[in-house]
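Only one protein chain is missing; all other protein chains are in place.
Here the chain labels run A and B in written order, and each chain numbers its own residues starting at 1.
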C-alpha cells in the first residue's frame, strides 16, 4: 500500500519523533541520509496560493539533488470534480481520478495544498481534495496544508521546540488564539497541539469562548498527553496561560460558529483585539515565542514581542525546509 | 537548417515510427539514449494554459538530467505582435522577432502552446504563432499543441497503441466524435488520425454531419492509409464504427460551421448527447478505449467505459513524458 503523509493525527507520536529526528540530522549535514531524494520529482499542486510552503519544499528537493514541479491551477482555471458518478456538464473539466493518476505517473510524490472553505464544517472535516488525491495518485501524497491540518508545519514547530528547549518532555506549551482581520482555518493549530502533545509537553489552549478547535484534534491531543503523563487544558484566560509557558505559540483562527458569517467574525475582531500578544505574555527569559507566519504585526503580535530575542519565528520557518526533506525521505525509503 | 517538430503532417510515417520506437526504448530504461538531454534547457511558452503537457514535458527533461523553464505569459500580460511592418502603438509591447530570438539564446529548444481561436478557419490554419516562433527562434521549436495539431499527443497515442496491441499493422482504429459543453479545437483529432495512419492501421472517423476535420489532415491520412494498403473511411454511424474497432479513440471537437457561434454549438450539444461513448461501444474483450484527457465523465465517456479495464487513458497520458523525451533527443542529436 502506498504510504502518505496527510496529517499528524494519523501518525503515532513515535513516528513524529522519528521524522523530527531525521529532519534534525539532515539540517546538521547528514547528506547521505537525504540521498534518496536525488533525482526524484516532487509535484506540488497548489489549489490555494503559497509562498513559504512552496519555496521551502522546492528548496528541500533542490538541496538534496531532487526536483520540484509546481502546479498552481488556481481556483478557476482547473476545477476538478470529486464526486463519483457526476455528470460533468458544468464547470469542472476534469475528474480527480484522472488528474491525480496522471500526475502520479510524472512525479515520485505529490504535494497538495487546499484550504478549508469555512462554509460547512462537515465538508471541511471530510478533507475531500486531499483524500481523493491520496486515493487516486498511485504515489505518496503529502499534505502541504489541507482543510484540517498543516502537518509539515507541525513537524517544523516540534523541531524548533526541540532545538530551542533541548528536552521537550515535561515542558509547558501554550497555544494562544490571537485577533486577525478575518477568520482563518484551524489547520495550523490542530497540527500544533498534536506536535506539542507528541513531544511529551503539557498542553494548554487559550481562546475566547466560541473558538473551540475541532473535537477530533482535541481528543487526539488529550489522549497523547494522557499517555505521556502530562495535562491538557483549555482556558479563556490568556495571560496566565502564556505567562506559565515555556512556549507561547500564537495563532489566529476563525470561530466555527461564524462559518459563512464574515461580518460576525469582523465584530469579534473588534471585541477581542486585546488578545494581541505582547512582551507581557512572555514572563520568563527562556520562554520562546512561535508563529507559523505570515503574521500581521501589531494585530496578532506586537512588534516588541516579535522583535524580541525570544521570538524564534524565522528559525521555525527555516525548519519547514528540513522537515519537508525528512518526510520525503521517509516516504521514498 | 534548424530542425523543428511542428506537426505529424510535416513528417514521414517512417520518422514517426522511429520517434515512437525511441520513446519506447527510453521508457524501458535506455538511459544512455536520453543522454543528449543532460544539461540542456527546454523553454516552454504557454500562450494557453496547460497542466498535463507542461508537467509531462518538465518531467521528461528532469528525468534525463535536463531542465525546463516554463513561461506562462497568459493572454494579456505579454501580447506579441506577429505582423511584419506593424506600427506597434497598440496592445502589443513586443514583436515575435525579438521575443523568439531572445528566448532562443537562453534555451536549447523552445516549446510553444497556442490554441485555435475558432473564429476564422483560415486564420487557425495558418498557425501563425507556432510558425513565427519556428522562423525566429534560432533553435528547434516543438509544438505543444497549436491551432491545427497536437503532434506530441499523436506520438503518445501511437506509442500506447503499439504497447497495447503489439502489432498495429492491419488493426482497426476508430476515432469517434463525442459531445461536449463547448466547441473544442481539432488539433488532437488531426494528429490522432495521422498517428493511426502512420502505424498501418485501418482508419475510420465517425462524427455527426457538419463535423468534418480539416481537409489537409484528412487528405494526408488518406494518402498514408493508401500507401500502407489500408482503408480510410468517414461515417456518421457511430456504433458500428466503434464495435468493429480494435481502438476506440474518443474526442470531441467543434464544428467548423459553428466557428464564432457558441450558441449553435451548444444546441448541437443537446442534439448529439447520445454520442457519449459507453460500454456498448466496446464490443470486443481486447478493444482499447483511448482519450487524450481531460475528459468530462458521463458527458464524453460514461463512467462504466472509462473505469473498464480496457480504458488505457492513464497509460496514454504517461506516454506523453516518454514521447517528449524522444522528440527532444531527436532534435538535439
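In this text, contacts are C-beta pairs under 8 Å (C-beta built on N, C-alpha and C of every residue); 3 or more make two chains touch, one makes a residue touch a chain.
All of these numbers come straight from a predicted model, not from anything done at the bench.
Q: One chain is left out of this view; which of B:33, B:94 or B:163 touches it in the full complex?
A: B:94
Q: So one chain is hidden, and I want to know which residue out of B:41, B:125, B:257 or B:283 touches that hidden chain in the complete assembly.
A: Of the candidates B:41, B:125, B:257 or B:283, B:41 is in touch with the missing chain.
Q: Please pick, from A:84, A:271 or A:296, the residue that touches the omitted chain in the full complex.
A: With A:84, A:271 or A:296 as choices, the missing chain is touched by A:296.
Q: Provide the residue numbers of chain A that touch the chain removed from this figure.
A: That gives, for chain A, the contact residues 49, 51-52, 54-56, 58-59, 62-63, 181, 293-299, 303, 313-314, 317-318, 321.
Q: Counting contacts across the full complex, list the positions on chain B that touch the omitted chain.
A: 41, 43, 67, 69, 71, 73, 77-78, 81, 84-90, 92-95, 98-99, 101-103, 105-107
The rule is simple: only the chains that are shown with their structure count from here on.
Q: Using the average of all C-alpha atoms in each chain as its centre, how far is it in Å between chain A and chain B?
A: That gives a centre separation of 40 Å.
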